[in-house]
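Okay, structure first, notes after.
Our next item is subunit A:
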Amino acid sequence: MTTRGFLPVTNGDALDATREFLRTLFDKQIIDALLVSVEGARNAIMPALVKNPTRLDRANPFAPVMPFNSARLVSMLTRESADVRLGIVLRSCEIRALIELVKFNQAKLDHAIIIGVDCIGTVPIPTYTQTRDQTPDWLAQVFSAGKHGDAGAMPLRAACAMCEQPTPAHADIALGFIGVDSARALVVELRDDLAAQLGVRADAADAEARAAILANLIAARTATRDAALQNFRAQMKSPDGFASYFAACLECTNCMNACPICYCKECFFRTANAEHAPRELLRTAERHGAVTLPPDALLFQMTRLNHMATSCVGCGMCEDACPHGIPLTAMFRAVGARTQKIFDYEPGRDVNAKPPFMEFRRDELQHIGEME
Partner candidate 1 sequence: MKPRIGVYICHCGLNIANTVDVEATREFARALPNVSVARNYTYMCSDPGQALITNDIRELGLTHVVVASCSPRMHEPTFRATIHKAGLNPYCLEMANIREQCAWVHADKKFATLKAMDLIASAVAKVAWLVPLQTREVGVTQAALVIGGGIAGLHAALDIADAGFPVALVEKQPYLGGRVAQLYTTFPTQERVADLLAPLIARVTQHPHIRVIANAKVEQIEGFIGNFRATVRTRPAFVDATKCDACGKCVDACPVSVPDAFNANLTPRRAIYRPTPNAPLVVDATQCTYIQDRVCLSEPRCVAACDRHAIDFSQAETVSELNVGAIIVATGASAFDATLKPELGFGAAANVITSLQFERLAANPAEFAKAFGAAKEIAFVSCVGSRDATTGNAYCSRVCCMVNAKQAQIVKQQFPAARVTIFYADVRAFGKGHEEFYDAVRQSGVRYRRGYVSEVYRRGAKMIVRAEDTLIQKPLEVEADLVVLGVGLTPRAETDEVANLLSLPRSGDGFLLEIHPKLRPVETAVDGVFLAGTCQGPKDIVDTIAQARAAASSALAPLCRGTVKVESATSTVNDEMCAGCGLCVATCPYGAPALNARTGKTRVNAVLCKGCGACAAACPSKAIQVMQFTPRQILSQIAVLA
Partner candidate 2 sequence: MLDTETLVQQFDLLACIQCGKCTGGCPISPKSALNPRALIYHMLLGGDFELVSRDELWDCTTCATCGMRCPKGVKAYDLIIGLRGQWIESGKIPTTLRAPLTATLNQGNPLVLPREDRTLWADGLDVKNVAEGAEMALFTCCENAYDPRVQPMPKALVRILRAANIAFGTLGLDEQCCGSEIRRVGESGLFEYLRDDNLEKFQAAGVKKLVTTSPHCYNVYKNEYGSPGIAVEHYTQTVARLIAEDKFKFGKKFEATVTYQDPCFLGKQNGVYDEPRAVLKALPGVKFVEMDRSRERSVCCEGGGGRMWLEGTNTKVRLANDRIAQARETGATVLATACPFCFLTLSDAVVATGHENDLKVMDIAQIVNAAI
């Protein structure tokens, strides 16, 4: 069971209070190490594995920028069991990706403490790094947007603009600033045992107000999402919709590299299996008059779609990574939504829910069934 309470903010500095809170986790020996975003040189925000709590003075989990979906990093850190108690500070989409990875044996949560944080949305990295000096207080914007549940003023990434899950689920500790005045306090919701250890008292004040603001926010985001998905589906209506969508794809595989779920040791498309003999390419060119090169761009995208459609959490890292700005988030979310609905499966919702491929149910897909 969980306890809801408040993390008091003194001096109106919620970030400072948060850093202090994270240090306390070390002090109370709840964690031995912490994965958290820290501010680096040239405004860079990068995840760091912190072992010494004093180094938390640059930690910033609220910066509206996401260079990584850190689920990948958690996978890296937890694949083999260790007796280190690892704290992980993650956004909702990162937690969901992590839960998917756990199902595929790519991460273990046995010794992990997930510290989830509210996310009002993130902005593209260049926007963040290049504009921070001119508008030094991104954080103030975040907290202000959070307070009112409206990030309209922020130039959000496409994925975030349609993100309808701004608060973390499945966190051992969740820190919230949406719908509250973060100058005074942050909402904290945590496991009862941790609450006892950390001295958090149950306090339901302002819960309804926060819920209302969240509901508004989610409704707005959902509307944005639906519009985006509809737009994508409209583009797919034409026979070559998929091909034209990916007309500019170089098969650079950046999307795959950025994807938190793509867990293959080595992508099939980078192995000798996927190589084409020159003779084959020439024959295909002869048969069709011309063949687009590199030859497997669409196959690559199809394959990724096939592999990801059920597990995609919509973090949008792929789209950020695409050198041609192909709007991948909308595609994955649109296809994912349909696929996930078929199997009644929502990625990241439940760590015990088996991915559709791993489970056979007699009653599924009966409408496809045998034709006679």
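Keep in mind that, in the parts below, a residue touches a chain if its C-beta (ideal position, glycine included) is under 8 Å from a C-beta of that chain, and two chains touch if they have at least 3 such contacts; residues count from 1.
The candidate set was assembled so that all candidates are chains of the complex that A comes from, given by their letters.
Note that the coordinates shown come from a computational prediction; the quantities given were computed from them, not determined experimentally.
Student: Among 1 or 2, which chain makes contact with subunit A in the assembled complex?
Tutor: 1
Student: Once bound in the complex, which stretches of subunit A touch candidate 1?
Tutor: Spelled out, the residues of subunit A in touch with candidate 1 are 79-80, 104-106, 263-268, 271, 273-274, 276-277, 280, 284, 287, 307, 354-355, 357-359, 362, 370.
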